[in-house]
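Down below is the structure, laid out as structure tokens.
With one protein chain withheld, the remaining protein chains of the complex are depicted in position.
Chain nomenclature is as follows: A, B, C, D, E, F and G, assigned in order of appearance, with residue numbering initiated at 1 for each chain independently.
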Amino acid sequence: MRLKVNGQEREFENIGTVEDLIATLGIHRMIVVEHNGTILKRDRYATSRLNEGDVLEIVHMVGGG
Amino acid sequence: MRLKVNGQEREFENIGTVEDLIATLGIHRMIVVEHNGTILKRDRYATSRLNEGDVLEIVHMVGGG
Amino acid sequence: MRLKVNGQEREFENIGTVEDLIATLGIHRMIVVEHNGTILKRDRYATSRLNEGDVLEIVHMVGGG
Amino acid sequence: MRLKVNGQEREFENIGTVEDLIATLGIHRMIVVEHNGTILKRDRYATSRLNEGDVLEIVHMVGGG
Amino acid sequence: MVGGQSDDVLVIAGKEFRSRLIMGSGKFPDPETMNRAYEAAGTEMITVALRRLNLDDPNEKTLLDYIDWSRYAILPNTAGARTAEEAIHTARLARAMGLSDWIKLEVIPDPKYLLPDPIGTLEAAKVLVKEGFVVLPYINDDPILAKHLEEIGCATVMPLAAPIGSGQGLVNYSQIQIIIEQANVPVVVDAGIGAPSDAALAMEIGSSACLINSAIALAKDPVGMAKAMAMGVAAGREAYRAGRMARKAYASASSPLEGIVGR
Amino acid sequence: MVGGQSDDVLVIAGKEFRSRLIMGSGKFPDPETMNRAYEAAGTEMITVALRRLNLDDPNEKTLLDYIDWSRYAILPNTAGARTAEEAIHTARLARAMGLSDWIKLEVIPDPKYLLPDPIGTLEAAKVLVKEGFVVLPYINDDPILAKHLEEIGCATVMPLAAPIGSGQGLVNYSQIQIIIEQANVPVVVDAGIGAPSDAALAMEIGSSACLINSAIALAKDPVGMAKAMAMGVAAGREAYRAGRMARKAYASASSPLEGIVGR
Amino acid sequence: MVGGQSDDVLVIAGKEFRSRLIMGSGKFPDPETMNRAYEAAGTEMITVALRRLNLDDPNEKTLLDYIDWSRYAILPNTAGARTAEEAIHTARLARAMGLSDWIKLEVIPDPKYLLPDPIGTLEAAKVLVKEGFVVLPYINDDPILAKHLEEIGCATVMPLAAPIGSGQGLVNYSQIQIIIEQANVPVVVDAGIGAPSDAALAMEIGSSACLINSAIALAKDPVGMAKAMAMGVAAGREAYRAGRMARKAYASASSPLEGIVGR
Partner (left out) sequence: MVGGQSDDVLVIAGKEFRSRLIMGSGKFPDPETMNRAYEAAGTEMITVALRRLNLDDPNEKTLLDYIDWSRYAILPNTAGARTAEEAIHTARLARAMGLSDWIKLEVIPDPKYLLPDPIGTLEAAKVLVKEGFVVLPYINDDPILAKHLEEIGCATVMPLAAPIGSGQGLVNYSQIQIIIEQANVPVVVDAGIGAPSDAALAMEIGSSACLINSAIALAKDPVGMAKAMAMGVAAGREAYRAGRMARKAYASASSPLEGIVGR
């Protein structure tokens, strides 16, 4: 399945939900996920189904002023 | 007839148009007249009829910075 | 005996030395005394004889910046 | 004859006076000459005799602020 | 009169000016002094305000009745307007005078520092530009606002040097420099100039013109000060064109370092 | 040329000047530019330095050979002198040129900031005044030193605006004001001026003249800058005479507060 | 740590702070230095930014992973947003982190001077206040804009002292004073502070706090500078409360004028 994550088109296999995507990417930190323009609460990762061409933003906090 | 001219209520007699008003006030200088919110061209003074309670602004240029 | 002390002419009686003068003036604080332009050490007050018209400065420390 | 002119030791031949020196140096401009620490008026160039080891300053005006 | 270089022309909305000093008409002691000040300065544009006629003495002369308007471009302002709406209203009345469709746009909610409202000014400028006015907005020292106003079609931007009538000089120097660096329309420094040195400095950093009222009208000798300001503006402009030397942290001798006597 | 008021004359040691801009002759790119700069500025006095003749090319032309000295007063300086003794020596040589008994006195021990020595300057001034020189001492911004120099008979005092050739402007503003307030001889601001706004400011606070070299000679266009500086000096002088408005902490409207439309 | 007076509390949106120094978390050389700087300063609130996760190394540690967030309030910013829309988007993402509903609102279209957009900032602030955010907007030195932001419910206004990261100090001094005079919410000076003297000055004129990042993180010794800045802020605050003496045009002796020896 082709997804646009953080501005880049990427191919993913065997993933159905946002939770799957995060597991596949191996992310173990505090993040926020936006799925097709909707910010997801943590408890909705497992139920948010991904479809071909979906757009995701995965953001985190960094140092800033 | 009671008119509100430059913010003041005033009683006028024997006037029917803006031209009459200007004559009655004895104004002989470059001015702009606004009648009930509409700015009048000079050539419409004679045809602009006044009614009880009309609001008029008569303005001119002064020194400013 | 007429002395000039701190810029003022004053008459003193029964004094022979700087020590007498200080006693007469009733001074009980840390001061410096200059006698006719010579600064006196503390131990010379008793031996410094005064004469008519002598000039004395008696100074002390005050608040300053 | 060895002279020190403007800080440099130089050898000159066949010169007896300051006037000779100026001619030998080929100077044709407004200058001031100092001879062994004495500033010379223009009319004394011809009579000021030079001796071995004399010190001369020859100065002129330049641009400055 | 104090003239500029013949080849150095200020162009605002297609109109050419030789003088880079725009003058106000408020606060002068009397009409003769005012007219002599205009003449001494060689100004070409004069600001005026719009006010209600005094109905008790409608033909009373004002300073403006003494100005020969064939000689000067007239620049009406919207002074007194506290909101975009009031400013638009005043601008329309001013245009109806038939003297000019130029407007010095002022939207000033605050009576103490007379500082302009960035929001109201942009809002009014949008409307007035669409209605065909040549809009010269009076603004605070905000480079981003200046850019917005330029983009919607204002003819100039006019940042304040310091509060109106304060004579404090180029207090907002730093950000006016940024406004100038980023502008594609003339930048006119308006308000706060107190002396020719302020005007010269404004021009040296690349302003296109200065608008001055109080500092001239309230000088002990307004005619002398008008001339002084015109010279200051011209001096600063000339220096801008001549290219000033760089500032240096250390000294650098004016006289040669070689050939020093006796060394 | 930029002229001053015909009735406003600067007098130094009994000599009258209409121009209040004294110019240097160092660092100009070429003689033509220099002469055109003098003309553009309308200056009446030019400083020069004294140096050893280059014996290898004694008739080599210098910038000064191109100046028409019938038009300008010449003011030799003692630049290069590090001590009172050296300065006195240089002054005597300069006078022996026969062109002038005026001397711009500089005693400068320090090569980095070129700041004058107050002790050496006063010492040299005492000797030179006694020898009949007209002494114009270059000093730091020290009002008490200025008073001493005035009391021993100097013709002016010339405080520095900022280090020579730095173009930093009126850095020493505050104490130069005090010098002016207390002086009975002309105060000439010398060194550090970088632009006409600096020169105008110096004159607005009551300086009698400015001495400028680097900021003109090192401008991209020295002729244009000479004119600009002359205008800046004239503007500041005119403003000083015209009496500037007071600075105010708050704003003060230029347009009337009464009769505002629609209120 | 440098403490303030125990009875002098800063309140923003109901939350109390003893420290009036808010610190950034950008540009520090390493996490240890950063944490020691926070400790040395005794800060209580730290700003952070929001960025896309690097998918190629998603668990890479950032500076923030080393901060003990139980000790500091977190203040996410919208840095990177060029428009109101982008800023609103970033703010919502930041809140979804679950750490804070406070937001330092930055709408910055310009990459060179990083100056905020007054129009976009007000627009975004309106939306975010309505959505329940505690909004701390970063603004230019515009008192009227500050008033608008206060009126629509912002928790503070945060005018810039000078461009972000420039270290130029309180360049916008004059209008920040006006902002403070007119504000009913805390005024936090944000951006441009370069040294403790700048921070002290900001506090002396009545600012409620300072937000500092570059000047600490880029100092040779960030820990020492953090302490210095905290002392500067505390010194300025203390002086504001203690009531400074009036500035005088003339001198006034510290030592008594009477009883001078020998006179």
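Criterion: contacts are C-beta pairs under 8 Å (C-beta built on N, C-alpha and C of every residue); 3 or more make two chains touch, one makes a residue touch a chain.
The structure presented is a predicted model; accordingly, all values stated were derived computationally and were not measured.
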| item | value |
| --- | --- |
| Displayed chains contacting the withheld chain | A, C, F, G |
| Sole contact to the chain not displayed, among G:43, G:172 or G:213 | G:213 |
| Residue among F:42, F:58 or F:109 touching the omitted chain | F:109 |
| Given G:13, G:152 or G:195, the one touching the chain that is not displayed | G:195 |
| Missing-partner contacts on chain A, residue numbers | 6-7, 57, 59, 62-65 |
| Missing-partner contacts on chain F, residue numbers | 109-110, 113, 115-119, 122, 140-145, 147-148, 162, 168, 171-172, 174-175, 178, 182 |
| On chain G, residues whose C-beta touches the chain left out of the figure | 2, 24, 26-27, 47, 49-54, 77, 79-80, 86, 89-90, 93, 112-115, 163-168, 194-198, 200-201, 204, 213-215, 217-225, 227-229, 231-232, 234-236, 238-239, 241-263 |
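The definition used in the following text is that only the chains that are shown with their structure count from here on.
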| item | value |
| --- | --- |
| Shared chain contacts [chain C and chain D, defined touch] | none |
| Chain nearest the global centroid, as defined over all protein CA atoms shown | E |
| Classification of the chain E:chain F interface as same or different, half of numbers criterion | same |
| Most widely separated chain from chain E, with each centre as the mean of CA atoms | C |
| Chain centre separation (chain C, chain G; CA means) in Å | 63 |
| Chain centre separation (chain A, chain D; CA means) in Å | 93 |
| Chain A: positions in contact with at least two other chains | none |
| Pairs of chains, among all present, that meet the touch criterion | A-G, B-E, B-F, C-G, D-E, D-F, E-F, E-G |
